[in-house]
Structure formats: structure tokens, C-alpha cells
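Working notes for the structure below.
A single protein chain has been omitted; all remaining protein chains appear in their positions.
By written order: A and B. Residues from 1 in each chain.
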Amino acid sequence: MKARRWLGRNAIRIYAVVAFAYLFVPVAYTLAFSFNDSGKSNISWKGFTLDKWKNPCGAPDVCPALANSLKIGVLATLVATVLGTMIAFALARHRFRGRTATNLTIFLPMATPEVVLGASLLALFLNLGVNLGFGTIVIAHVMFCISFVVVTVKARIAGLDPRLEQAAMDLYADEWQTFRRITLPLVAPGIAAGALLAFSLSFDDFIITNFNSGAENTFPKFVWVSSLRGIPAQANVIASAMFFIALLSVLFGQAVTSRKKQKG
Amino acid sequence: MADPETGGRDLRLEHVSKRFGSFVAVDDLSLTIPSGSFFALLGPSGCGKTTTLRMVAGLEEPTDGTILIGDDDVTHARPYKRPVNTVFQSYALFPHLDIFENVAFGLRRRGSKKVTAEVEAALELVELGGMAKRKPAQLSGGQQQRVALARAIVNRPAVLLLDEPLGALDLKLRRQMQIELKRIQIEVGLTFVHVTHDQEEAMTMADTIAVMNSGRIEQMGGPTELYESPTTTFVANFLGQSNLIRATVSGSDGDDLVLEVHGQKVALPSALRNGGESDLHIGVRPEKIQLVPEGAAVEGARRNVLPGGVVSDASFTGVSTQYLVRMPWGQELMVFAQNLGTGGLLRRGTTVDLHWDPAHTFALDGRLDVNAGVDRTEGVASVPVG
Partner (left out) sequence: MSAAQGIGIGERQTLEDPQHDRGSTAPSQPGRRRLTPYLLLLPGMAWLTIFFIVPLVTLLSTSTQTRPDGAEIGVYTQTWRFANYTDTLDEYLTVFGRSFFYALIATVLALAISYPLAYAIAFKSGRWRNLLLVLVVAPFFVSFLLRTIAWKQILADQAWVADALRTVHLLGPDGRIINTAPAVVIGITYNFLPFMILPIYASLERVDPRLMEAAGDLYASALTTLRKVTIPLSLPGVVAGTLLTFIPAAGDYINSALLGNRDTTMVGNVIDSRFLRVVDYPTAAVLSVSLMLSILLLVAIYIRRSGTEELV
């Protein structure tokens, strides 16, 4: 009886633990196999080693592909963040004709399957006779990142009290000074969030990249291609390192904001 | 102490209107606010007072009319080109800047040379000297309010606008800040234009009050004048509480008009009649009426009497007892009896006569709506008495 009541009260917590297990099993596998003392193929466990962590560029093509992905990610993020932020300001702060069409154009890329986005863009490039490579990947990534930046930044602007800007103008700041000293600093966290989202989408994209990359390599593409013959453990090392960097920076960010709140 | 550069200039609104689509927020408003005065715009939500304020600040553009500060036409000037500063309703302190930088904001934009000294002086004035390095979120509501005030007055504007500045504070703090604001206004000598829906707040602080309703000014004057001799039913009901009773002029007696009120003769000094022909509403404030048991005599020379009321409710609030008295013609009148410690409470069902001094009567045009301005919420702590 007691046990049943305990179970009843904690059912949802038990469920949550099981769900978290489901979420983390593949991650654990990926992390574990970064320590696998394997040869070319990294499918079965051969024993523990730190060799792959000491020499992450040991396997051919891994590091150039990673460098390429980082370059593409940074460039696409930069362009998408600037363009998306501008659109977000137009949508949140101005009334203009063609608003509905604009909103639809922002929404549609998010509602389109990646395979369609990739295929249609490739059709355009083929028709125009464009050489596929670094440039076309960046174009594609900017295209699907813009909408996510717009949505993120727009939400932040919408949450901004319009009276803050009115107060700045009331205190002798002209339009540009108001934007520079009040609006931009207050919207900055939203822009940063949009940029982070854009970077992670770009860095992890495979489908659209695969359509529009030609011979250019990226990290996901490297994983895909080598998955047919066996992925070197160095790929797991890099993925694990990225995982820890991202996790630590998020936790650090949270710690900073919660400390700020506590002080307040 | 007024700044010679900006002080000493009146704020004038001439035939100012503001329409949003078909909605008329402000309707042909003309107003002169003399330099150095504490002026209150009082009215219920949606009466146009905030829109008026925002037009003076430059945050809305008038549809028609002219706004002048001294001789300068600022009707279409951008907000940052006007010698006007605002204390916003929820303060609108910049959350990412500390208190010092919040207060320094306007000075820096105008390229002041003595930023530090002036900010420190302003923070001293509002008694927040030690808070300069804190962020707005680390201050209490009352402290934030003072920062907002310091941030505005540090610029020595010709006109300081206050948009319901105390609305977010609790009652006790609000009373304290009312006194404080008045002190600061006298100290710095700036023109304060204060928008509020709280009649008590307006009366406590302002030299002149303009009561607004539906985009127009109903009546303008000093707090006593507005309270003692309102000219419309709206003002009578919105400022304090009024008993408005139908009356007709039946003759005159020397300086008095003789009125008939539901069969009773009542005297009204002619000077106290504000408009109207023969059909009038006479008004008596609840605290001016004295309740006596039926037929009992009351000392004092001239009294108006309405007999035959029945006490239908009595609430003891400490300072006074508030009675509702049902009159023979069905109307319920309100009477406040001050708690002087003499005489007991009148029980529900007691038959009473209502007495008051004719000089405490005012009379309004009988065609006005009796219930104008009556529909507002005001919490009065009271204990019902059996």
C-alpha cells in the first residue's frame, strides 16, 4: 500500500528519469567510443585509450572538414544574424505594406522539409550553372538560418518596454543615440541567442549541405561519407569536445545570469 | 532656483486636439500653465489626460492646435528637442545602466561639462546618495520612483511631466512620496504637470487642478474651489462624494434663492448657483450634513432641513461613521459623521432629520447627468455596524 502510494506520487519523476535515459544513451555511446582503441572502423569496443583525444587530427580529413564547418558556420551566422535582425526590427517596429507576405516568407522555410530546401536550391544552381562549393554552402546556410534569427530577435524586441525608448528620446537622445544606447544593448541577448541558434543549425546541417556542397567537405559530410566504411574515433573525439564546450558555456552563462539575479 | 535659461516660461496649449481614427482622445483643449506651478490633470482612465501629457512630451503629435513653451512653438518638435522631461508611469529606468548612468543620461546627450557634480546633487535631492552604482532592479519601487524623478529634474526642464508617477506604489509610500514630491517641486521651482486619476493625490499636491472628461476640461481651479463649488455633476461626483438632489427654484428671499426639494423648502445663497434655469441639482457633501433624531432641534441660525430619513446602513471606519439614509422619495443619501466621541451610533432603522448650513450647498444645472463621474472604485476600509 505504502509502496503503491510512493509510486503514484513519484510516477512522473520515474518517467522523467527514463526519458532522460533515452535522451542520453546515444550521447553516452558517442562519448564512450571516443575512447575506443579501434582501428579504422569504430563499431565494436576494443579497449580504452586516450590516444584519439591526444591526437584528434590523426585520422585523414577530419580536421580540414571541421575547420571548413567552423568557417562556414561563422560566416553564415554573421550574415544571417545581420539580415535576420534587420528584418526582425522592421517587423516589430514598423507598419508597412506587404507585412503578410513578409511573414509568410519567413515562416515557409521553417515549414519546408530540408530535403526540399536542398533539392530546390540545387535545381536553381544547376539551372544557373553555378559551381558548387564553399560559396553555395554559405548561401544555403544563410537562407535557412535567417528565419530562425528573425523569430528569436523579434520575440526579444516584442518583450521590450517601448517606454524605455520614449524615455531616452525624452532625455535628449535622438533616434540613432536611442538605438545605439538603449535598444541595441537591450535586444543584444536576443541577437546573441539567434546567432547561437544559427551557428548550431549551420554546423550540424547535413541534408541541405549534401545537396549544395559539390566536392567541398564539412564535418557532418565527413561523418556521412565515412559511415559507409567506418567512422574514425577522432570524429567522436571532436563531437564530444564540441558537446562539452557547448554544455559548459551554457552552464556558465546560466551561472552568470542567476548570480546577477541573486545580487538584485 | 529656477534655471534662467529654461525657467520662467509658461506652457500653453491652444485648441489642441488628438484623434486616433474616429476616436477623439483630446478635444479642442486650451490651457495655460504658469511657470513654477504644480498643475494636475485629473480624470478617469481614457479621459485624454495621458494623451495630453504625451503631446507635450512630443511622444504623440497633435491632430490640430499648437503647443507653446514660452514663445517657442514645439507642436511638431521631436521629443529630444524640447525642454521637457517626463517621469514615466512605470519609471522606464534603463535596466542595463546603473543609477548614476540613468541620471546622467540626459546630461551626457546634451554634452554637459559637470555631469558628476550634477548627478550627485540630484541623487542627494532625492535622498539616494549612496545608490549610484546599483542597477535599477536592485532598488525598491519607491527608490526607483525617486531615480526616475532625479533623472528628469537633473536636466532642469522648463516643464516636468509626471505620468501617474505614484501609481505603482502602495498607499503608505504613496502618501509619503506625495509630500516629498511637493517639497522637491518647491525646492527646485520647476513647473510640474502631474497626470493622475487619484483625486486625493491631485488635491494634496497641486496648486491648480484641471478635471478632464472625454477629452475636455470640465473644470479648472484650486483644490478647495473644485471641492466646495464644482460646476458640473461630473466634477461633483469625481472629486470626493456628493449628494445630488433634484430641486426647482420657487422664489427668492433676499440674497437667497428658495428651492423646493421634494416638498421641502431649502435656501440657497444665489452666488452658489452654477448655471441652470429653474431645474437644478443641489449638492451637499456627506461630511457637511448633520444627522439628528427626528424632530430634535439643532443650534445655529440658518439651517436647511430635510426630515423623515431612515438610516439604512452604518459603517464605522474609525475616523468617522458613514451612514446611508433613505429619504421619503426613495433616494439614498450619504452622511459622514466625524468620530468626536460624543453621542452614540445611530442604529439602522432610526428615523432622522438631515441638517446643513445653506452656505455648504452648491447648485448645478438640472439637465446634467446625476451619475456622471460616479462610477469609480475607491476602497474604504469599514466595519459594518448593526
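FYI, contacts are C-beta pairs under 8 Å (C-beta built on N, C-alpha and C of every residue); 3 or more make two chains touch, one makes a residue touch a chain.
No experiment lies behind these values; they were computed from the predicted model shown.
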| item | value |
| --- | --- |
| Residue of A:Lys2, A:Arg95 or A:Arg229 in touch with the missing chain, whole complex considered | A:Arg95 |
| Which residue of A:Gly47, A:Pro113 or A:Gly129 touches the chain not shown here | A:Pro113 |
| Residue of A:Ala140, A:Leu171 or A:Ala198 touching the missing chain in the full complex | A:Ala140 |
| Residues in chain A touching the chain absent from view | 12-13, 15-16, 19-20, 22-27, 29-30, 33, 43, 83-84, 86-87, 89-90, 92-96, 102, 105-106, 108-109, 111-117, 119-124, 126-127, 139-140, 142-143, 146-147, 150, 162, 165-166, 169, 200, 204, 206-207, 210-211, 219-220, 223-224, 227, 231, 235-236, 239-240, 242-243, 246-247, 250-251, 254, 258 |
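As a convention for this text, only the chains that are shown with their structure count from here on.
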| item | value |
| --- | --- |
| Chain A and chain B: spacing of chain centres that average the CA atoms, whole Å | 56 |
| Complex interface listing, chain B residues touching chain A | 57-59, 78-80, 84-86, 88-90, 92-96, 105-106, 109-110, 135, 137-138, 151-152, 155 |
| Complex interface listing, chain A residues touching chain B | 161, 163-164, 166-174, 177, 181-182, 185-186, 263-264 |
